[in-house]
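For this view, one protein chain was removed and the others were kept in their places.
After this line comes chain A, so read on.
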Amino acid sequence: MKYILLILLITISIDLSAQQKQFAKDDNGNFIYYQVVDSQSLSKDTLLQRAKSFVNVVQKKTMKAESITDTSVLAKGTMIIDKTILVVGHPSGEVSYNFVFEVRKGKYRFWLTDLLFIPYQRDRYGNFVATTKIGVPLERTPGKLGAGAWKDIVNSTYTKIEKFGEDFKRYLATDRVEKAKKRTETISTKKWE
């Protein structure tokens, strides 16, 4: 009985935490994912270099820098949204976004906004491809027929963007040069005493 109650409690907690994940809105009423990060240990230049490297190298297939100044990086990007259940699923569409990064001494902020969803459809070869080039704003109010599916898309997008944000913060906090120096450990089997 105790176990059943525990499982119920965990399930409800997971459900509540899933419900809490939602986008904030910016001054124009658009969805926004906004983060301010305190980073006293890294210089402004280092943070800017790493942000540029993240856009131009790490995400070069999905992001394109639009403007770079000595305090900011502006880029456009896309991310694939998939209906994944464990290891099985398929892409359901892509979301395009505008990315803004700004840095000051000891801290930086970034946000993703202008989120547009483009649905995918399976083509004649069994591949999922965009059905249109015209994206639908993610903050639109869907009709009754598509409300459930739209909610899933918004939730999936939030999860993806949240992961993107975590990856970005981790990248900016990590010294790649030091990491590159760490080579794979070599084990010699010639001596074993």
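Of note:
Methods note: contacts are C-beta pairs under 8 Å (C-beta built on N, C-alpha and C of every residue); 3 or more make two chains touch, one makes a residue touch a chain; residues count from 1.
Everything below uses one rule, namely that contacts and distances are computed from a predicted model.
The protein name that UniProt records for the chain not on display, among "Tripartite tricarboxylate transporter substrate binding protein", "NADH-quinone oxidoreductase subunit H", "Beta-barrel porin-2, OmpL-like. bbp2" or "Peptide/nickel transport system permease protein", is "Beta-barrel porin-2, OmpL-like. bbp2". In the full complex, chain A touches the omitted chain through residues 84, 87-91, 121-128, 132-134, 136, 142-143, 145-146, 148-149.
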